[in-house]
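Handing you a structure now.
Omission of a single protein chain aside, the complex is shown with its protein chains in their original locations.
Up next, chain A:
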């Protein structure tokens, strides 16, 4: 195929473009991708809570970018449904949840909730590039990127475009069943192939405690040992396990922060500890780099 080289992973973007991307992304200190081979495991929920958790400190500037072009969930989860992007002299302005938390998603560009984005790869890639190049993020401590499931156009493009900048690494989300893990292992192989560091794995929907009788059920049974076993086998850190909690879905639907709504629940505690581990990882990386420089 004549386009084989273009299609292949990591094709170098043209130099002018790379310089433009680099200039724009220079103001971003840390970049974290949220990935999973499997859909519906909680990538957007986690991305939203990670952004909110990091932005809980007033002095931390956080940007949340949603590159799930066909199924953007971030606007609703952040309570920003129906918002539109504004154009300013320095590019597109993100939509702000708080002063220190800006969000960008294809959802802000659609005129009706019924609008489908029926696009093949190249158009999706073009929009992702625009999100990185044309959005005026300002000075950002953390750029969190929520992705669609799979290992295809969106993933290759974001990695390729970010090669002009510094990426701390990827957080991989899974649920405990093998049907999910088998796709997540593919995603891990993708990360290795494109040399994207893996910060760690989060096991979501890990057990359910009945609110009435307090007994635990494994709705999505870890028949092959769950994320724990997979992480051991692949030598990756398990950042934590988050149990199923009906309140998480409810908060997401209402666009509220689950962490703030139910601060004492086991799921909140687990999310908090995971967010802290990610923060420590990024800061450690940063200080090591400074030493090298």
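As a working rule, a contact is a pair of C-beta atoms (placed from the backbone, for glycine too) under 8 Å apart; a residue touches a chain by one contact, two chains touch by 3 or more; residues count from 1.
By definition in this document, contacts and distances are computed from a predicted model.
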item	value
Which of "small monomeric GTPase", "Transcriptional adapter 3", "NUBP iron-sulfur cluster assembly factor 2, cytosolic" or "Gamma-secretase subunit PEN-2" matches, in UniProt, the chain that is not displayed	"NUBP iron-sulfur cluster assembly factor 2, cytosolic"
Candidate in contact with the missing chain, chosen from A:133, A:186 or A:277	A:186
Option touching the unshown chain, where A:67, A:156, A:199 or A:278 are the choices	A:156
From A:177, A:206 or A:279, residue that would touch the chain that is not displayed	A:177
For chain A, residues in touch with the removed chain	1, 3-4, 7, 9, 37-41, 44, 69-71, 73, 76-77, 113-122, 124, 148-153, 155-156, 175, 177-180, 182-183, 185-190, 193-194, 208, 210-213, 215, 217-221, 223, 244, 246, 249-250, 252-253
